[in-house]
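Note that this complex is displayed minus one protein chain, with the remaining chains in position.
Chain lettering (A, B and C) follows the sequence in which the chains are written, and residue indices restart at 1 in each chain.
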Amino acid sequence: MDGQGLAAAASHKPTETREAVVIRFAGDSGDGIQLTGAQFTAASAAVGNDTATFPDFPAEIRAPAGTLAGVSGYQLHFSSRDILTPGDRADVLVVMNPAALAAHRRWLQRNGVLIANRDAFTSKNLAMAGYAADPLSDGTLDEYQLFCVDLSRLTGDALQDLGLSSKEVERCKNYFALGLVFWLFERKPDLVLREIDQKFASKPILREANLRVFRAGWDYGENTELFRIRYRVPAASDIAPGRYRSISGNEATALGLVAASQKAGLALFYGSYPITPASDILHYLAGYKEFGVRTFQAEDEIAAVCAAIGASFGNQLGVTATSGPGIALKSEAIGLAVMTELPLVIVDVQRGGPSTGLPTKTEQADLLQALYGRNGECPVAVLAIQSPADAFACAYEACRIAVQYRVPVLLLSDGSIANGAEPWRIPDAAALPAIDPALLDSAEALNGEPLQPYARDPETLARPWIKLGVAGLEHRIGGIEKWDKTGHISYDAANHHAMVKLRQAKVDAIAKTLPPSAVTGPDSGDLLVVTWGSPWGSALTAVLELQAEGKSVAHLQLRWLSPLPADVGDILGRYKRVLVPEINNGQLVKVLRAAYAMDCQGYQRIAGQPLTVGELKAAIVEHLPA
Amino acid sequence: MDGQGLAAAASHKPTETREAVVIRFAGDSGDGIQLTGAQFTAASAAVGNDTATFPDFPAEIRAPAGTLAGVSGYQLHFSSRDILTPGDRADVLVVMNPAALAAHRRWLQRNGVLIANRDAFTSKNLAMAGYAADPLSDGTLDEYQLFCVDLSRLTGDALQDLGLSSKEVERCKNYFALGLVFWLFERKPDLVLREIDQKFASKPILREANLRVFRAGWDYGENTELFRIRYRVPAASDIAPGRYRSISGNEATALGLVAASQKAGLALFYGSYPITPASDILHYLAGYKEFGVRTFQAEDEIAAVCAAIGASFGNQLGVTATSGPGIALKSEAIGLAVMTELPLVIVDVQRGGPSTGLPTKTEQADLLQALYGRNGECPVAVLAIQSPADAFACAYEACRIAVQYRVPVLLLSDGSIANGAEPWRIPDAAALPAIDPALLDSAEALNGEPLQPYARDPETLARPWIKLGVAGLEHRIGGIEKWDKTGHISYDAANHHAMVKLRQAKVDAIAKTLPPSAVTGPDSGDLLVVTWGSPWGSALTAVLELQAEGKSVAHLQLRWLSPLPADVGDILGRYKRVLVPEINNGQLVKVLRAAYAMDCQGYQRIAGQPLTVGELKAAIVEHLPA
Amino acid sequence: MTAPAPVALKPKDFQTDQDVRWCPGCGDYAILAAVQRALAKQGVPGHLIATVAGIGCSSRFPYYMNTFGFHSIHGRAPAIATGLKIARPDLQIWMATGDGDSLSIGGNHFIHLLRRNVDIKVLLFNNRIYGLTKGQYSPTSEFGKKTKSTPYGSVDHPFKPAAVAVGAEAGFVGRFIDVDAKVGAEVLAAAAAYKGTAFIEIYQNCNIFNDGAWDHLAVKEVRAEQTILLEHGQPMLFGANRDKGVRLVGTRPQVFQLGHDGLGIGDAWVHDAHDADPVRAFLLARMEGPEFPTPMGVLRSVQRPAYDELINAQVAEVAARKPADLQKLLDGPHPWLVG
Partner (left out) sequence: MTAPAPVALKPKDFQTDQDVRWCPGCGDYAILAAVQRALAKQGVPGHLIATVAGIGCSSRFPYYMNTFGFHSIHGRAPAIATGLKIARPDLQIWMATGDGDSLSIGGNHFIHLLRRNVDIKVLLFNNRIYGLTKGQYSPTSEFGKKTKSTPYGSVDHPFKPAAVAVGAEAGFVGRFIDVDAKVGAEVLAAAAAYKGTAFIEIYQNCNIFNDGAWDHLAVKEVRAEQTILLEHGQPMLFGANRDKGVRLVGTRPQVFQLGHDGLGIGDAWVHDAHDADPVRAFLLARMEGPEFPTPMGVLRSVQRPAYDELINAQVAEVAARKPADLQKLLDGPHPWLVG
């Protein structure tokens, strides 16, 4: 089958141009929803749309087919303009069964396009989804443009002569849906066709089957009367020129770590214990051995961070990643890294808490844990990623600071960033900023003076990172309080006070190197929205829209939470109100109130879901001074 | 030997009356310093003095004799008035060797009494303590009243005919010192004599030896020309009438837990892993089996808290205690208790941090860890002990709240409270407030409705604590988010938001039951000093002294840190300045600034030592509005 | 605690109203059914039982058991169960755990549970993979295994869970395969009757992430040849025709053909589950194919006092001879009067 043929075949149906579309796929965990979404995303990006995605996983591996618990969702926002979020609500919802409809219907706009796999609306499936009557025919879906497609049957028809089992046939049906929406949105099929080619290279029958089904979906759109128009979302024109790729937050994090290790000339040591939604970082890194990456799947989170600390003592770039419960477990050992002043990067891909909580849902409720969740005065540097593509720069920056300040850096990501994807302007590897580990690697440098493992760099306050294995540099470190300079054990009262202050000063010194904070919007005014992490996109979009409506509002995104940039207090003081939206019960707002003794207000919805542009606009308007 | 004889023997030396005296003993870890101090304390309390103590342990078990690392100290403040602290500086310092002098000299007042064991000032010992010349004779101690006593030799003389080894003789010399200071301060020897009797009941020679040496010390004071006067600190008259005993913070904590379990009719389950300075709570509780106490020395801190959670699920009173590093390890499991809404008491006997830090020194740097050191939104109740005797009431209260609100309660103690001792007015066991666990213990109570493990008490928002083993009450709990009421697993967005709010509201509801906060001093004015935990005594003393000097200052002690009492914001607002002294880098001050958006200021000295009255007076004066 | 008289129960009595959320085809279903049958047979009603688990697919177990249940956090079930059992010696406690839950993050609690011999029945679902987190290798995965976290093959040498258990002083070690209901019933009944930590390793198929991990032992055609069912006091025979035996030559096992080389039933190793010396149990714990049949059934069952009994007996003993006078405790040895 010839993909070009499909794409070239001029449609006889009219096309309507849209600035942007939000589409959501929903179906059983076994229905290949995540794959379908990802392929549609890739095709949209390839034609130059800006994209942003939000996969919405179930917590179960594969709950029984047809149950609400087993529904998997994937939302994609693709646009001819630069977009910042996966979209509040869907223009198009594709549901593979009644449970998917029941679980995801609330995301569909009024008058949105609803495409349903009618074959799955059996009485058994309806009952499992909690429907007493068939919603496809009882009028409850009148507020949408409903398209009922016999997806399973049509898939079967297309494969009749291939001798596949009915299970195998079922597994192909996502390609029918994909073909259909590709047709509907004029996506070029070549990427999909290539992927099918590769994926089923060794199974020609399945290759043939999926190609056929994909074509059948496409043809169905073109040939049946059901769909009268196609939609076109032109290439985005306001995107900075450059080479792009689609990337998820977890992959971008992994790449940032590898790039930093390469630029620093240090092997990357990654100690981790699997946990949702951080595991994929391990999976990516385990595949990068040609870059000298050592991945160590430890027996638990404590061993993972401890091994990274050991590697860091051994002059590799020690990194560990986990989610909230794992951070809790690592907290004692992070204290050891603080005391021994070794470089260490800890990634926290936040998920819904407390305790096991909502493992597959997003949340940003680990900020205070990141800042304060350790015994004693135990400051670390903390920064947060704002979107999937931003993860690369943040991970890179985290490594740079850890190495240069000999300090643990806690990098906050979250479930929506980790699994969400968006186009990323690929940096020029050669032009990435240099990272100089400046190892103390020879005894000559001591000029005959005794080695001082806790001597200080006057600028960064960093102690030397001492190369192991070099004669004359033997030294000992540990978790008991240290004399400054000599690094010997010290129970001295005045020294302890000084060291507590010094460890804080070391983190604070990072602020000197941060660029001025950039506010989007007026320099002063009625209200400033301050966000950190993933609400960035929704908050910025909301603010831009309100600015367009003439409101005096501005937006500030905080990448650095510890230290806070030096200018934040001043900036906050220039607005009548400060609003801090978060997916937690009010954490950054506490930090800002404490830092500046200002009456900042918070907005919170802690529902395991990204904040929406709509709710943020409403919240901002509500907080605007009268 | 007849103790009464000693006490009765009227001295021919004159006596000077003092309101209060601070005495500090210092010597080698092997010198029995802690025992000596405790016995002097008991004798002082017995004559009606108010007392407060501060043991100052070395971190080593028994560092080589004579080294600075091995010096152990014990400070006692005894007074004819109600006192709140162990005293800033000593009026009397007893040193058993040069290292003790070197390490503790800075605590002695100018013109204070310095009693030194001259025999220990050998050239070897001097060198180990870092003295180039003998300070006893080179004039460097001229600012003190120096008394050189040949303590070792005199002890040996007293025991000449007993046939003891020189090691055994050495071990008796603390009783010489004790006899001498008993004489010096007119203490009644009977308690000491009784203890010697009991302790050496089975070793008559050692009994005889120690009695002799004690008497030798006493006689030495009376008979030699060295000491010209004795001091008398009369019984305190401003102490509330009642039955008293001397008690350390750790022992009072243990007693509070036992008393609460008895009053609640629940067996106490205590899961713990040894750690300084919390281990003694385990040691005490392990001896109280007749009260049904189960002590479980777990394999680590995580197992300790988990076992307590298991016991709590099984309807016992689950308690665990540790110090900061252990809290870090327990944090994931505490989240489980929050999610499962089970009663649980976690005691944190804080020590110097971060990491291993200063294990035997005091600090209060775990407040933010207690409040925020867990993944997700994970609120627990937090309260802090202010002094050794206060530990009883706090532990009792912690249990009461945990049981009645089905909530983990984190009780903050610290090293100075744990090991310090003071007189405690013994409560009437029968009159202790009732604790009603109100177990849901029969299926009849359900009236045929299905069991709802997460139903709510309208007042406390507590869920039922369900009796295990009862037919019809079978139910399942766990760490995944719960539907309210049914307690089933829930990934529902709106429910999660509601549950996050509810868990916070449950903790907040405790505030309704708290008494109005009591300020010491004017209702409003120039400056309010706010403290939590052990700085209470020094801060209150400083404020009282400044009030006497006519300053407009007041003091507020916060027992509850989570929730904060409802009236704190109002109170703070009535003073021009708020000063928050802490032995950390500024933690409560952050909490108050965040809570009330007020520009509270902090005062910090993080030196492993209690804050002194003197430094706090200076800090307050400095912060007074001009 | 004297055991209450058994009552008549059906497996259904142990089912809950919760949807079972394992993947269709998962081996966990069969294990759940086996346990429900075993409990029904035992006749202890659900309200006298508690089921405790960590985190993992297998650890969902408590939700599906109509007993008191605690689905806790990853690896910590042994500690929680220990506290619960000390507090409630009247309850029978079953613990469900995975190879990751109990041998990776929970390894320490696991060995201490065995050492202390707390009266808890441990069901270790060994699927040689992390199921819930979607397919990383576990401490029981084969060397060289390719998984999501080891695209080039794992370089971790695996544990043999039963050997770890015996090294950690286990008194009871049992083993069965998810698909083998008969042996499952025997082992579960023996564990239920055992007073102390009863460790049961269950070979479980994760058909999504490690399908067929136990096929070399589990499928009907090979099971009789590749496994051996241990029976106390019986000679160790196996094979579809029970024509093969295992004998002990010094400390080494040997497989022999009955009737060949002059060897007969009398030469077979007679299994003594109650042997106080754990050396043979250790040997059995490590014995495996292709050379040897893998032992199933009860490898070891040796009684020693259970920790929960000891700790509670000590409390009872002290309480019986010392009065619990709270006022006296508060007073301490040297109270004094003021005013």
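Throughout what follows, a residue touches a chain if its C-beta (ideal position, glycine included) is under 8 Å from a C-beta of that chain, and two chains touch if they have at least 3 such contacts.
Bear in mind the structure is a predicted one, so any value in this text is a computation, not a measurement.
Judged over the whole assembly, touch between the missing chain and the shown ones holds for A, B, C.
When the whole complex is considered, the residue among C:F159, C:F172 or C:F238 that touches the unshown chain is C:F159.
The hidden chain makes contact, of the residues A:L206, A:I480 or A:L544, with A:I480. Only one of the listed residues, A:G130, A:G265 or A:G314, touches the absent chain: A:G314. Screening A:V470, A:A494, A:A566 or A:A618 for touch with the missing chain picks out A:V470. Touch with the chain that is not drawn comes from one residue among A:E60, A:E222 or A:E299, which is A:E299.
Seen from chain C, the chain kept out of the figure touches residues 105-108, 111-112, 115-117, 139, 152-153, 155-160, 163-169, 248, 250-252, 277-280, 282-283, 286, 304, 307, 310-311, 314, 318. For chain A, the residues touching the chain absent from view are 42, 45-46, 48, 191, 236, 239-247, 255, 258-259, 262, 267, 269, 271, 288-294, 296, 298-300, 302-304, 306-316, 318, 332-333, 335-336, 340, 425-430, 468-480, 488-489.
The missing chain lies against chain B, touching residues 60-65, 67, 69-70, 273-276, 279, 282-283, 286-287, 289, 295, 297, 299-301, 325, 355-356.
The rule we apply is simple: only the chains that are shown with their structure count from here on.
Taking each chain's centre as the average of its CA atoms, chain B and chain C sit 44 Å apart.
Averaging Cα coordinates per chain places chain A and chain B 46 Å apart. In chain C, the residues touching two or more other chains are 55, 73.
Residue positions of chain A with contacts to 2 or more other chains are 69, 325, 355-356.
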